[in-house]
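Written out below as structure tokens is the structure these notes cover.
Of the protein chains in this complex, all but one are displayed in their positions.
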Amino acid sequence: MSHPALKPPLGTRLRSELFGSPGNSALTLVLLAALGSAAFGLLHWGLVQARWAVVRANSTLFAVGRYPLDQQWRLWLLTALLAAAAGLAWGLLRSHPRRDRGGELWPRNDRIAVVLLAATALAVPWWLRLEPLIQARWWGITALLLLVRWAAGHWGQRLPARLLALLPLLWPLLYLVGMLLINGGVGLLPVPPGDWGGLLLTLIAASFAILLCFPLGVLLALGRRSDLPLLRWGSVLYIEFIRGAPLITLLFLGQNMIGFLLPGGLAPDRVWRAAWVLTFFAAAYLAEAVRAGLVAIPPGQLEAARSLGLTVPQALRTVVLPQALRVALPTMVGQFISLLQDTTMLSLVGLMELMGTARTVMANPAYLGRNAEVYLTLAVLFWCCCAALGLGSRALERRLDPNPAS
Amino acid sequence: MGEPFSGPLPWWRDRRVLPWLMQGAVALVVLLLIAFLLGNLVRNLSAAGMLLSFRWLQQPAGFDVSETLLPFDAGLPYWRALVAGLVNTLRAVLVGLVGATALGTLVGLASFSSNALLRGLARAYVELIRNIPLLLQLVFWYFVVFLALPNGEAALQLPGVVLAKSGLFLAWFGEGLRWSGPTLVEGVWQAPLRLTVEFSALVTGLVVYTGAFISEVVRGGITAVPKGQWEAAASLGLGPLVTLRRIVLPQALRVIVPGLNTQYISLAKNSALAVAVGYTDLYSVAETTLNQTGRAVEVILILLGAYLVIDLAISALMGWFNRLVRIRER
Partner (left out) sequence: MARMRKLLSAASLLAALALVGCAPEEGGLQSQKLATLKGRGKLICGVDGKLPGFSFVAPDGQYSGLDVDVCKAVAAATLGDPTKVDYRDLNSSERFAALASGEVDLLSRNTTVTLSRDAAGGNGLSFAPPVFYDGQGVMVPVASGIKGLKDLAGKPICVETGTTTELNLADRMREIAAAYTPLKFQTGDQTYAAYLQGRCVAVTSDRSQLAGKRTNFPDPAAHTLLPEVLSKEPLAPATVNADPAWSDAVRWTVYALMQAEELGITQANIDTKLAEAKAKTNLADLRRFLGVEGEFGKQLGLAPDFVVKAVKAVGNYGEIFERNVGTGSKLKLERGLNRQWQQGGLIYSPPFR
């Protein structure tokens, strides 16, 4: 990387890179023409030819599936809670270590994020032609997020350190509360998993699998590097078996064979079956990512920790794993992103997550042949989620980097 | 292993025993679990009158399999149907591998172009494709792109290639080994080599998807070669293409080949999504077979075994290639 001050101004640089030689200029022109016509075609289709009613009329189905209408306040509450928690984490992130080091409270990236969030909250509900009340709810939730972000950024430093140390516990707690809200029970009307659908089911399946595959994957990775042959071979067998099979065959196995493997009545619901299959599937891949991280840690580290009197589990927990996980982080997030994408395969075994909802909606005669609109909407949705995960992971990497480049 | 202990150590804390004890416990739990599951399986299967057997493979399948390389009709037994499906899978995988490698290499190289726009496009392609589920891309290619193609005279025509809704028609050696291109006979395209749109959509989807990942592998491999090598080659008067071919790629391949192996295997496994675009691959035939016979366990075993063998074959091939690359390096 050259130093920014040495770089020629952007205009000059662009001119030399795009039109430096005749060949280069020709290539640029051809590419520009192709890009221009593609962009025009897409715009023309999106604004003139496309019939977005298929997405607008079914937005609830896409969002939550057949979740009972009179119970949907629970999901709104959960969304509000999540927004508040996200705002809190975001604000504290900026107020705490950064400000001590003279960081800004609202750096440029954050300002961009605020504008994007506000624009999304305004534009998407309007574009979907949601009812005014529901549009207002989205504005409210976005406002809540930003408000908490502002408050936490402002007063976060005054919070006692012990309280701050407890904050990471907020997320598992929130997850439990969320599952309770979604699933019902304990005074709330139970909503069976069969009624969850759309984005809700996609997110539940993905988050469940991501949370549970992590410990499983770490155990498997340790097992694979263990000195004990039974553990090692067991782990290797499991990892290679799972990695050798297409996910769809495993889902197929989960849906069609679990019923035979467990005594009647014990078999979990189809949704949970698929979520467990996703978990077991992702664990094998995660184990390989963690193993690569473990390999990167010199064996001397473990020996040094042992010579300081730590037991093996202690040394693993406090010395080896934190470093290995940091090394493995980009790969792991990559796995999580593909896990989120893999949830679409649940539709092939008849579940109604986003993709399955799309299939159902398009079976409705009123929307026959509106494939492009639906698939494009889903693609944008997935792209945003996955890209956000990727961005988040890169930010986290930078934060965790023990020797920052600058 | 000497322990700084004076008194006799209880046997369960003995370092020689402890690990084995742990292993034994884990093995016991796993064995019990397996026994429990298998017990249920046997009980449930015998209750349904479907004890494990592969004799049904000999019975006539009763359904048809389209676009098979081996001749197949509904009167042939199930195992022939499964083999036909396997051959279809292999065909898609092979074509997909070649296409994805070519596309990935091109895009990977494009990310080193001196043209900023091309570099940006290569980057945008990777970022776009990697963040959209493959299944979504496949149905998009099939239902939105390929099924919207015109038929007859309006079809997309290039020299030797015609792309219509009825398929992709290519020039090839026809009767009597004469090279002949696609022709329009009474409004229907005909050519010596015809690929269905299902096959084309599947392969396009797989190539575009896997190509993005392969381009990253290629990019990583080339980045791993020190920049000084380029400069040294340039100072010797070698052009960039020659440098790439003779100096950089041979070294980059060491890094690229293992990465390629992973991508090839994932392409092979992803080919099972063919079922979403109406291409009759192994998974699709297996699903039909399961439905007609009710033999869930046997069919799943066959499926898992077949994909495992394909993966192992790819790994073996890439392992061989990897050794080849290593020897050359010396």
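Residue numbering begins at 1 within each chain, and the chains themselves are lettered A and B in the order written.
Just so we're on the same page, contacts are C-beta pairs under 8 Å (C-beta built on N, C-alpha and C of every residue); 3 or more make two chains touch, one makes a residue touch a chain.
Note that the structure is predicted; figures quoted are calculated from it, not measured.
Considering the full assembly, A:Arg66 is the residue among A:Arg66, A:Arg232 or A:Arg306 that touches the omitted chain.
Touching the chain that is not shown, out of A:Pro107, A:Pro172, A:Gly194 or A:Gly392: A:Gly194 (per the contact rule at the top). Contact with the chain not shown here comes from a single listed residue; of B:Asp73, B:Glu153 or B:Glu231, that residue is B:Asp73.
Per the touch definition above, the residue from B:Glu198, B:Glu216, B:Glu298 or B:Asp311 contacting the chain not shown is B:Glu198.
Touching the omitted chain from chain B are residues 17, 20-21, 24, 27-28, 31-32, 34-36, 38-40, 42-44, 46-50, 62-67, 73-75, 143, 147-148, 151, 165-166, 196-198, 275-276, 278, 280, 284, 287-288, 290-292, 294, 296. On the side of chain A, touch with the chain left out of the figure occurs at residues 57-58, 60-61, 65-69, 192, 194-195, 255-260, 263-265, 267, 270, 348-350, 352, 356, 359-360, 362-366, 368-369, 371.
The working rule: only the chains that are shown with their structure count from here on.
Between the Cα centres of chain A and chain B there is a gap of 25 Å. On the side of chain B, the complex with chain A involves touching residues 19-20, 22-24, 26-27, 30, 37, 40-41, 44-45, 114-118, 121, 127-128, 130-137, 139-140, 143-144, 265, 269-273, 275-276, 283, 287, 290, 296-297, 300, 303-304, 307-308, 311-312.
The residues of chain A lying in touch with chain B in their complex are 14, 17-18, 20, 24, 27-28, 31-32, 35, 227-231, 234, 241, 243-249, 252-253, 256-257, 259-263, 337, 341-345, 347-348, 355, 371-372, 375-376, 378-379, 382-383, 386-387, 390.
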